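Chains shown are a subset, placed as in the full complex.
The letters A and B name the chains in turn, as written, and every chain counts its residues from 1.
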Amino acid sequence: MLLGRVVGTLVATHKEPSLEGLKFLVLSHLDMEGKETGGYRVAVDAIGAGMGEVVLYATGSSARQTTVTDKRPCDGVIMAIVDALEVGGELKYDKARDG
Amino acid sequence: MLLGRVVGTLVATHKEPSLEGLKFLVLSHLDMEGKETGGYRVAVDAIGAGMGEVVLYATGSSARQTTVTDKRPCDGVIMAIVDALEVGGELKYDKARDG
């Protein structure tokens, strides 16, 4: 899995019928310091993530292992909201402090 | 999923029989500002996308989760036409305005 920050939304009315009702969010890639790298991914929100939150997302077939994405043409899913990220003994991100 | 702009078409008469009748489109990769990055992907059109439109596409096994691509040797599918892309509070792409 990789870390991303929710930075945007995407609206698409004309789409595969199986995608009806799914929420697409734009994630800005984060490195392990919690800094944006410039890359992005559009992912389906399976857990109710909010704008600005740091999340964990899964790609590929693993992105279909949730109730909302099962058997759908979706290759990215947000499956966890990060509370704290500690790397090398330092708290790189703390939702209460930085969120 | 990633964003692409439909920029071209591909004709292939000699192919796997299971691909008969599928429409292959050339997608130019877009970053999250909606700008072309130089990369591309050929994807099967599952929804009737038009030249110049901004679309969302899925890759890998997820690209086979549509009726037209099911069980076919296809690793990229267009499954949504983007109406609006908002990132960082700005409307980066609006089909009515830019499409």
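Heads up, the rule we're going with is that a contact is a pair of C-beta atoms (placed from the backbone, for glycine too) under 8 Å apart; a residue touches a chain by one contact, two chains touch by 3 or more.
If you're wondering where the values come from, they're calculated on a predicted model, not measured in any experiment.
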Tell me how many copies the full complex contains, given that 2 of them appear here.
5
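The rule is simple: only the chains that are shown with their structure count from here on.
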Calculate how many whole Å lie between the centre of subunit A and the centre of subunit B, each centre taken as the average of the chain's C-alpha atoms.
21
If we count contacts the way the header does, which residues on subunit A are in touch with subunit B in the complex?
7-16, 18-19, 24, 26, 28, 38, 40-43, 60-61, 63-64, 71-76
Subunit A partner, complex, touching residues on subunit B are 1-3, 31-32, 46-48, 56, 58-66, 69, 77, 79-88, 92
